[in-house]
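Just dropping this structure here.
In this view, the complex is presented without one of its protein chains, the others remaining in place.
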Amino acid sequence: MTSIGTGYDLSNSIFSPDGRNFQVEYAVKAVENGGTSIGIRCKDGVVLAVEKIVTSKLLKPGANKRIATVDRHLGVVYSGMLPDGRHFVDRARDEARSWRDNFKTPITTSDLASRMGNYLQAHTLYQSVRPFGITAIVGGFDAQEELPVDGQVGSGPSCGAGGKNPDKKYGGPFLYMIEPSGLYWGYYGAATGKGRQAAKAELEKLDLTGEGITLEEAVKEAARIIYVAHDDSKDKEFELEMSWISGRDGPTKGLHQEVPKALREEAERLAKKSLDDSDDEEEEKKEGDKMEE
Amino acid sequence: MDHRPQAWGRPRDDVYGAYDASYLNNSGPRTVTQSPVVTGTSVIAIKYKDGVVMAADNLASYGSLARFTDVKRLRTFLDTTVIGFGGDVSDMQFLDRHLKELATDESYEVEPTLDDEDDEESSSSKPGHLNAANLFKYLQKLMYQRRNSFDPLWNQILVAGLDSDSKPFLASVDLRGTSFTSPSLATGFGAALAQPIMRKYAGTEEDAAKLTREQAVEVVKECMKVLFYRDARSLDRYSIAVVNKDGIELKEDEQLEKQSWAFAERIKGYGTQTV
Partner (left out) sequence: MFRNNYDNDSVTFSPQGRIFQVEYAAEAVKQGSVVVGIASKTHAVLVAIKRNAEELSSYQKKLFPIDEHVGIAIAGLTSDARVLSNFMKQQCLGHRLTYSRNMPIRSLVDMIGSKAQINTQHYGKRPYGVGLLVAGVDDSGPHLFEFQPSGMTEEMIAFAIGARSQMARTYLERNLDKFKTSTREELIEHGLRALKESLVQDRELTVENTSVGVVGYVKETKKTEPFQVFDGHEVQRYLELVADDKKEGGPQAATVEDESTAMDVDA
């Protein structure tokens, strides 16, 4: 690698002569070794999923959660250095709280992504800290109806100035991915971690921009994509963790929640089935390939 | 005419004289709340065998003016606890926001994943979450700390729910941090007007444990009626909550029924009447 031995990669915030911050690039490497995380934004909600590699049989199954809730309507999943991910979540929760203190209303997904993007970026500016060794996916559902202000005790005027406009719609489902550099974009489908390439390829096949898929379909796709992205040869076992967020009239009532066990198991069953089916096809193909070789 | 922004909306000095800045209290010690401003009156609550019933009317008064008539003074916490606020409404709103933050922090705690095989008793008091007794302890510390920093939250608070043993829990704390518990409790005028009635039905814990939910609700409704008759800062629209192991049932826009003001004629001794 060109960076090694030049000395420009030995501390954070130092530009190399060609304008790169190598420490940030190395932090990305830490992400690329982590279990795959994905997020899918569909018409009526957001799904987050993560592949948790089982590093020891002694781990308590299902007890160690990797997807965290921020406020009540936002979910965060991350790949890379897990303690850094915990730090990210703690900070996100602080941001959500201070937003509520200031504005008496929940933080929107885009505002949280912006705040956290700034926070990660700040960790690329100084030699006294290192960048975050994670890429985080933030999903949320911003309320579509007018919410009461925090602490509101009455209903206020029912008409006239300050009256309600019941037809107006706000918010909706949102998905962002934040990288160690602080860079973030909004996504229809986002993937990071070890299996991101395979996952991205699968996400691109989904119709997320046009007619769209339903939240429940997205849950099943998310499970399938994690199974596709998992590398059987390198890692033995993994646990699938999934969460979802719908609008107030959807299954989670506007809250970020773990996908119910029954639905997750159904999604996993379908994922395994589709994987087996395509394995059969591939085997047929491979046999053909070998002949050519 | 003075067109500078800082003078906008001010009475004209040439007509009304300069503003008397001494009202701003720029000198002297820093002062905080000396008295409540917009206030709610009584909150009453009574235990019964499986839970607690609580009620408060929907009025927020500005002195003697009935200023806001749709104010919800019973708040819920985590679907397990009901908190009733008497006293200053803005302090109640502060506490409400504070409790919402606390509830959000609580929701961050991972729900324990129960193993399928284990048939855990299906009580709705979520293990690992703050129950009414835990929350009350917290509020008690908060109220006492605020009074010790000479900046009290001007409220009387009732907390109802279940304790760690899933028994009905009811306790009160006020702006001084004074706290106590009893089978029935009432704040403000209710302490004088409603408590004697409630004590007839639930004088002791044993008596309270014999009351049914229907009886408790009846007693509370009766008390709300008496309070509306005799408390000039009250309203006949009220909120009533029942909390037990199945959760909370909160009705926020109830109307006092079967009022009869016939008794008013018999009241003598003050006012404009001549004996």
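A and B are the chain letters, set down in written order, and residue numbers restart from 1 in every chain.
The criterion applied here is as follows: a contact is a pair of C-beta atoms (placed from the backbone, for glycine too) under 8 Å apart; a residue touches a chain by one contact, two chains touch by 3 or more.
Here the structure is a predicted model, which means the values were calculated and not measured.
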Considering all chains of the complex, which shown ones does the missing chain contact?
A, B
Would you indicate which residue among A:Leu82, A:Ala143 or A:Leu263 is in contact with the undisplayed chain?
A:Leu82
Where B:His98, B:Lys137 or B:Arg213 are the choices, the one touching the absent chain is B:Lys137
Touch residues of subunit A, complete complex, unshown partner:
1, 3-4, 9-12, 22-23, 26-33, 56-60, 63-64, 81-84, 86-87, 90, 123, 127-131, 133
I need the residue numbers on subunit B that touch the omitted chain, in ascending order.
109-110, 112, 118, 127-130, 133-135, 137-138, 141, 164-165
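The rule is simple: only the chains that are shown with their structure count from here on.
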Compute the distance, rounded to whole Å, between the mean C-alpha positions of subunit A and subunit B.
41
Going by the contact rule set out above, which residues of subunit A touch subunit B in the complex?
62-63, 65, 68-69, 71-72, 93, 97, 100, 104, 150-155, 258
Footprint of subunit A on subunit B - complex, ascending:
60, 68, 70-73, 89, 92-94, 96-97, 100-101, 104, 107-108, 110-111, 113
